[in-house]
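For reference, the structure is listed below as structure tokens.
Showing just some of the chains, left in place.
In this document, chain identifiers A and B correspond to the written order of the chains, with residue numbering beginning at 1 in each.
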């Protein structure tokens, strides 16, 4: 049997437009920002990795298991999630290697996807892999990565520095004592910046089966009785304060819709009591949740935590998978979302408040030109979030810029957000975004819609001044 | 302090595709229509300007104050509308100059938007400005424009002629006596053509607080009792007749949705009575309005006024702004819209009637390929309206052509509509459209989907034969 081994190479002009004149300028624009530090104001890397700085265990648990982008497509092609170590504790060396072979053997299924692009970049730039993954090269690549992981240069803090990360935000439960963040911040050997993010979803969904228990824990964490609605709100405010004291700059919200309909205080108190006794109906719980999201916005206008919203995902679409493997394993699917009427109550209340800032993310592209860009093009507080999830991909990012720039320009967009659990994919993702913005701007210049000096200023702002301003960094 | 002054120049190939072969042909196509007269069948310039022909007061009230495209983005970047003279009567020279400085100082926020493109074009082509606006150049540019405005060459009629306008439609209240239009038409020194447009929205929304008063005025204007429903309908028909007698070619409608559900006559009469006594509910008022829009369509099929619809905008989204500054100041936001079922009753009634014509506009791009193009691709009466509002922008116009041409070709689109209050932006807007259509056609030819002789014919029709045919001009 002949082994088919093909080289893995990254072209310096990858993702730049194909028209030679546009590509030339895009390449110059990209070169001017390629080395700038990474600002990552929203993501899912655990702070513990950096606090403990213990070596990553193995290639699979680093690159495959935690990354639902990778897993979901393998599953779509018939590979069981259990074969990939999802939700498993004891995943031994042999299992890890077998899972890695499955990935390499299915390399073709990622053609045309950004996952392939990110993996190529990680393998080549971080681990120095020079052969294309396949059934034949799987073991060799596995060994090469495993070898790297055993060295000090591949421990989390070393990678953080090598990646040029300036700020990294995590996503955290309001009851979290942020011990990892505190330990890290107190560590004299650590000079990076890892900030927590307040993510209160579960405490705002009174129909959830765990809500009463969650709220109890919230009260304990805040040292505040949550027996009544006012105490509960105080507890939320207190935990926000605690997060801010520990470096948090934003609060993130993800619910089935984007509505923010406030209730009368008496009605809110009544529904809270019903929820605490377990008697609340689903419709009442939805009404209370929409009110609570309004209250979160009101608090943001006061305490200055930037409000980010990621609504309208059908979570855990395939229940049998969620029951067996838990949440966030790739069976979340987009649904339509409405922002214009949904956000109206909140924006009428605090849309022009000086400290309020709202960043809107969507997986429903139709809202970009119709709703989000017009909202950000009027309200000083509103920013267009970078393409999220399925839309964090080259063609989708181009569509995003083409859909929003004509209505809001560049200054009311959020800057790139990687939103990832896959630590090693962070540089590849930010690099992809920089290439695409450079390409979009080069196109504008070549069509004489923008001058060259302006394009250089914009491409720089988008990776530096913009995210710093939007997230107060 | 060094003053940074950068030249302002317009490239002859701006907005044309970047591929050299495509650009060459696009340039030839554009050149063949560049000088053709402007036909503007829908817009918001006051007829009074041309009837009176008094000089424009100052650069700000000409270029900034009336243009919500300009204001909204300044507001989004923290500039108060009061600083821009919105809704203010006494806006003195110093305030005007200060507002103009604010615009120039925020020049960067318009990067990537068509507003920037239109402003560049106006400054350069109309006023001969040669420096890029900035804090440093604001006064110089202000003075240059003010100097122009003081000369006879910059009075409204002179500009109308210089712009090469052939027909200009205004938008008018049904009670308007069209005095400005009549005066203009009777003026022996005037050889242009300014036609009114019948815009009855407020008379068709019985839940509006002013509706009863509005209907009374309508009755007076028509010399027709509006005590009952039949009289009211007669009054509407009479005012349409009056508009037609004074040159109107179309009736424009903008409501929260596009529905056209007819009521039984007895039910319509009943709801009208309830509305007149102030007892109508919101749901009943909506039902009556949908019926009345159906009736407007039926009248269009009889009297030949082309029906244009601009539905599905959340008007005055930020109430505090609307309360302080009034309507149409930039806080209108798009919402989803449905046409297929909404227009079915009307199209089943008059969709194949020989005199009926319906032009559909949208800010919800999703309806182009799914609903509007298929409707226009079957019903002889239906035309696809040009991209409206936020979609009147280069990338959006390209998406529009790509979304509708494959289903309806070119002959069932409306021709370009500028829909603007900003008189001086009219040539820039029509020029932009011509460049983009030339680019789209050149692309089709270069992909061998169309022959070159056909592209020349289409690009000419789109600015000449098409709008004349669609609007009976």
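In the analysis below, contacts are C-beta pairs under 8 Å (C-beta built on N, C-alpha and C of every residue); 3 or more make two chains touch, one makes a residue touch a chain.
The model shown is predicted, which means the values in this text are computed figures rather than measured ones.
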* With 2 copies placed, total copies in this complex -> 3
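We adopt the following convention: only the chains that are shown with their structure count from here on.
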* Structure fact -> Distance in whole angstrom between the CA centres of chain A and chain B is 40
* If you look only at chain A, which of its residues touch chain B in the complex? -> 19, 21-22, 338, 340-341, 344, 347-348, 351-352, 366, 369-371, 373-380, 382, 402-403, 405-412, 443-444, 446-451, 453-454, 457-458
* **Sites on chain B touched by chain A in the complex** => 6, 10-11, 13-19, 72-73, 75-78, 108-114, 116-117, 132, 314, 317-321, 330-336, 363-366, 390-391, 393-396, 399
